[in-house]
Every structure is written in structure tokens, then in C-alpha cells.
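Okay, here's the structure, questions in a sec.
For this depiction, one protein chain was excluded, whereas all remaining protein chains were kept in their positions.
Labels for the chains are A, B and C, by order of writing; each one numbers its residues from 1.
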Amino acid sequence: MINQLPIINMLIFLATALIIPLLSKRTFKITLIFGFIMLLCVVTSSFFLIFHIAEHGAILYQFGGHDSKIGIEFKVDLMAAIIGLFVVGLTTIIYIYSCGDETEGVEQKEYGRYYILLFIILFAILGIIYTNDLFNAYVFMEIISITTCSIISIKRKKETYAASFRYVMLNEIGSLSYLFGVALIYMVTGYTNIDWVSQSIQSIWQLYSINIIIALGFMIVGIGIKAAIFPFHIWLPDAHASAPSSSSAILSSIIVKVYIVVLIKLLFKVFKLDILNHFHVSTILVIVAATGMIMGSIFAIAQKDIKRMLGYSSISQIGYIVMGIAMFSSLGLASAMFHIISHGLMKAALFLSVGIVIYKKKIKKKNDFEGLAYEMPITMSVFTIAALGMIGIPLTSGFMSKLTLGMASLDHRQGYLIIIVVLSGLLNVIYYLPIIISSFLKSEPNTYHPFKIEKVPWPMLTSVILLGIGILTFGIFPNLIMNMITQAAELFGLI
Amino acid sequence: MKKHLLSLLFLIFFGILVYSIMEMPTMQNQDAPSYNEVTEYYIKNAVNDTGSVNFISAILADYRGFDTLGETIVLFTSVIAVASVLRTVKKKEGEDY
Amino acid sequence: MQIIQAFVDHINFIGAVALFLIGLHTVVTKKNLIKRIMGLNIMGTSIFLFLVAIGNVTGGVPPILQQDPNVNYINPIPSVLILTGIVVVVSMTVYSLSLTIKIYEMYGTINQDELTHLIREEEIHD
Partner (left out) sequence: MDDRIVKSITRLVIPFIQLYGIFIILHGHITPGGGFSGGTLIGTSLILYTLVFGLLPSKKKFSHRMSQIAESGGIVIYVGIGLIGLFLSGQFLTNLDAGFPIGEPGELFSAGMIPLLMITIGIKVASTMVSLFHLLIEGDLDADHPGIR
């Protein structure tokens, strides 16, 4: 029975997406509660899945009872289970937020569609995490890209359409590059199943090395576009800035991370270390990541719009994750996975707290945050916690991920990378700290109302508080997940 | 100037790709590495496994049926996405998603 | 002579690659949004051509069971992958076309340069 859980999780999301239109005649609250219950079900079953897999090893699930060679296979290993729980849990929190978010661009009549799209995204994310088939991953990738574009464009504003058009174009180039890579790999191996492909590639890659290198290049570029790895990031700031806040949070803390997971799968499950070392992929990725970390922060300093600034900050944080991956060691991979989770929490907290501010105050510029903490203390406290986490102050999860990354780079005899990590952290200080200081300490006489606290809808506040608690918990007790992550990273068979 | 440079870049890229195609296993017969035991399995056993004479249908709807489910969902999503962009607010009640 | 022979032998693949680059070039350089969407479609088609060429067997028959046991079937798997891919590209095209319609309604132009100009003007205006 537990073997069926992955597919049942996915089908629950699909069923929710299909049932929501039927509920359109009733009040919208019923839809919201229904969706929430479904999400809770999947969160519970994902918990079960993690404990089961940690004990008994990966779940293999063949569709239609066919052999993995000829059919489609799901392989839910520990990493997939952890990321799956992270995605579903974080989405639940963002979902709670979005229940309170009444206007923020999305019209009343679009609500149903927004949630349909949200649940289809979840379906596809679980699919792309669980699947063990390159082409199947492509199909889910397309579902994700079309739905993410439309949860941006669902806000009927002028600039949203232009931003999501650019996103569609780049997304589609990325998908097609990935598909080209799959075609090239299929050409030399004849399989699409990841295990069989990697087995076959290991024996023939010297024979057809040109195929492999071109396929590797196309696939990394394709996923790089979708995951906004540095030189391909141009779609991200526009898309983040113009989307509704809950969509920005989903986009930045979940969707981009899912593509990183695909990248991890591709590098360490399909191509494996021999090929990667032969083509010096590690060096290329380290350079890309380092430039991304620095340049993203520098761009972020120059921004006035706060959501755009957060978008550029995401680019630099993705650099951390890619750097962790590029070390090709299990400690590096563990640090990347930890940073996926911690950055997900922190960026979601930042976007959602900024979303509350935008919702209540209708301000978007960095400079308008002066004295805001007097009116919205809780929101701004969470913003502060998350921003400190971004900088890497101890007691937050951001500190733990940077510490692990530093340890991994020392382990990898690339100690100079620590300099880049620290430098990027300092750049983070430059753009996060002024906001915190001006919101808590500065107070113009005309805006200062010491006892006037803005009333924020409780769902929004709850979700933001939950995220703040999460950041602190993982910062103070990192071993809650660190052990499991290390265990998952060791399964990849790296040094 | 920039335009010409870009075109030149594409031409170089084309040259590289054409050169690499010459090195690829492009034989169009049954010796190609992609024509492996999986293909032979399909050709030999698809009729017994699924009862379908058309191998493509057999693979599409049975062996790789999950892909096809994903694809129908892509269609479903595209309708909702297009509707969310284009359908204007003035419409009758109950006609909406 | 040998080069021409090699070209003719690999014409499917070379054509596919050429189409891919033509499509990419269209997407990157053209300013008209509709032309960009067409470029994406060309890219998609090129990959389908590439997959068909991989699966092709010279003198083969379509993969439908024949009475004669000695026929050569072409490889059915790439065809299946293409069938899936076509639908995906179609839905992506439709979605981007709908965005184009909306952009035209909002800005009155589908030229990327003018669009960027208008957006920048609005940002300054804010």
C-alpha cells in the first residue's frame, strides 16, 4: 500500500484541480477549505513516505506493471521524499497566506482558476521529483512552465503580460533545449529511463563523447534558463516583480528549486562523475555560481522596487546552491539541499511579508519602508528574521547553510570559495540592512503613530509567523533535517 | 554590427553542430545504438502484451501511458491558462470556471 | 565529393540542426512577437525532425504488425515521443498567442522595441 503513496499524492492534487470548477457555484470558502484539507492529506502522507524510505530504501513504482526498461518508472529516493515534503509543506503555508490575500491584482473571478493552476503545479512538481524517466520529466517540466507563466499573468496588469511573455519565450527555449538533449542521449543509448541511460552511457561515452558533451551542454543550458542560473536569469526579476505576492513566493522558493533538483538528478544520476570530471563541468559550474552570487547581489543593490530587489537576491542565492552542487562531494550536495530548504523558507517569508506590506500600504519602493515596523510589528519582525537569515547571521537557517557550504569548500580544497561566500554575504548586508534599520529606527513625525497597529487578515499573519518560526527552528536545531539530508546526499555515491 | 556578429556566432555554432553530427551514430538502419533490445521487445511482444497491432498506439497508451496523461493535462492547463488571460470579466454567472 | 556525400547521408540531421538554429535566431533577433512565436515553433519542429531521423530505418515499414515476418520496422519510440511533444508545443503556442493579443490590447503594439520603450516610460512616470 505504501508503494502507491507517490501516485496517490499526485492524483489527489489532480482531483482537487478537477473538483474546484464544480464548487464554483458555492461560496469560495468551501473551495479554500477543501483545498486545504487535501494539502494536509498530502503533507501527512509525505511524512509517512520519508520515514518509510529512510527505513526501507527507495520506492520503485512501475506504471502498468511493465519493466523499467520499457515503461515509465517512479523512483522515490530519500532526496525526492525530502524535497517533496518541503514543496508540499511550503505550499501549504503559502496557500494559507493566499486565502487572506483578497485583492493583490487577482480578480475575484480568477480565484478558482488560480487555485486550479496551483494544484496542477503541485501535481507536476511531485511528478518531476518522483520520476525516473528523462522524457517524463520533460512533460512535467512543460506543465510547470505553462502553469507558472499563467499564475504570473493571472494578475491583469499591463506589465504582467510583457513579463510573462518574456518568461514563456525563455521557458520554451529551455524546454526545447532539454528535449534536444534527451533526443541526443536517446540517439546513443536507446533508453529514456535514468538508471538504464546512465548504465549505458558509462560504457559508451568514450565512443560517442561528442553526443554526450552536446547533450550535457543543451540540458544544462535548458535547465539553467528555467532555474535562473546566472547568465540566463533575465526573465526572473520582471516576473517576480509583477506577479502577485503569493505567486512570487511560489515561483522563487519552489519552482526554481525544483529545476535545481532536476539538475542534481541529471548530473549525479545520469552522467555521473567520470564524464563530468572529464569535461570539467565542476569548474564551469563553480565559475557560473560565483559570478551569479556576486553579480546578483550587485544588481540587487541598484534596485528601487523591493520585489525586484528580492528577485535579484534570489539569483545570488541560487548561486550558493549551484556552488554546493558544483563541488561534486556529498557534503557540498548536502549543503545545497539544506540551502534549497532554508532559502525556500526565507524567500517565501520575505515575499509574503512584503506582500502584506504591499497589500496594506500599497507601497513598492524600498525607501517607503521608513517607520513601518511601528505599524506592522509582526510582519516586519519576520521580514527582519528572514533578511538576517539571508545575510547569514547565526541562529537563522541561512547561517547554517552558509556554514555547511564553507565546510564543504574547505573539504574540497577550494578554500578561496569561502571568500566569495563571505563577500556575497557582505553585499547582502548592503541591501537588506538599510530596509531593516529604516523600518525599525527611523520615524518621520508625520507617519509615526505608536499605538496604531494595522489590522492584517489572520491567514496572512499566520503563514508569515509559521515561516519565521521555521527559519529560527532550522537555524537553532539544524540537525532536525541535517542528518536526513546528509544521509540522502550520501546515497548519490559521491566522495 | 551587432546583428552581423550574432549571425556569425550562429554560423559558427552551426558549423560545430554539423561537424559533430558527422561523429554521431547517424546510420539509419537497425545497427543504430537506439535500435536496441527495447525496440525489439516492443516489436516482438507488443501484440501479446497489449493486443494492439499498432505499436505506436501500444506504447503511447500502455507502456508510456503516464506520459499521455501528462500531455492531456498540458492541454487542460493550456485552456485554463488561455482563459485566465483572455476571458473578460463581463460574462454570465455560472459560465465560469 | 566525399564532403557532399557525407552531407547527403546526414541531411536529416543537418536540416534539423539548421532549423533549430534558424528558430533560435528568429526568437533572439526578431522584434515582432508573432515572429518570435513562429521561431519557437520552428525550433520545436526541428527537434521532432531530429527524433524522426533517429528512429528512421531505410526501407523500413511503419510500426504496424505485418503479415510478412521479415520486414524491417522503423523504431516506434521516437514517434511516440514526438506525438507527446507536438501537443506540448501547441499549447505553449496558444498561450503565448493569447499573451500577444493581450499585449496588443494594452500597449497597441507587438514590436518588442516599442514595447520596451513604453514600459520604461511608464516606469519613469510612476
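Rule of thumb we're sticking to: a residue touches a chain if its C-beta (ideal position, glycine included) is under 8 Å from a C-beta of that chain, and two chains touch if they have at least 3 such contacts.
It should be emphasised that the depicted structure is a prediction, and the values quoted were computed from it without experimental measurement.
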Could you tell me which of the visible chains the hidden chain touches? A, B, C
Touching the hidden chain in the complete assembly: which of B:26, B:39 or B:78 does that? B:78
Could you pull out which residues of chain B are in touch with the chain that's been left out? 47, 49-54, 56-58, 60-62, 65-66, 68-69, 72-73, 75-76, 78-79, 82-83, 85-88, 90, 95, 97
Contact with the hidden chain only, please: which chain A residues? 4, 7, 11, 14-15, 18, 21, 61-65
Residues of chain C in contact with the chain not shown: 62, 64-65, 83, 86-87, 94, 97-98, 101-102, 104-105
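Here is the rule we go by: only the chains that are shown with their structure count from here on.
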Considering only which chains touch which, how would you classify the arrangement: line, ring, star, complete or other? complete
From the C-alpha centre of chain B to that of chain C, how far is it in Å? 11
Which residues belonging to chain B are in contact with no fewer than two other chains? 17, 24, 32, 34-35, 38-39, 42, 64, 67, 70-71, 74, 77-78, 81, 85
By the touch definition above, chain A meets two or more other chains at residues 135, 139, 142, 146, 149-150, 153, 161, 186-187
Chain B touches which residues of chain C in the complex? 6, 9-10, 12-14, 17-18, 21, 24-25, 28-29, 53-58, 63-65, 72-73, 75-80, 83-84, 87-88, 90-92, 94-95, 98-99, 101-102
Spell out the residues on chain A that touch chain C in their complex, using ranges where they run on. 135, 138-139, 142, 145-146, 149-150, 153, 158-159, 161-162, 164-165, 168-169, 172-173, 175-176, 179-180, 182-183, 186-187, 192
Which chain A residues qualify as touching chain B in the complex? 14, 20-21, 24-25, 63-64, 66, 69-72, 107, 109-110, 112-114, 116-117, 120, 123-124, 127, 135-136, 139-140, 142-143, 146-147, 149-150, 153-154, 161, 184, 186-191, 204, 208, 210-211, 214
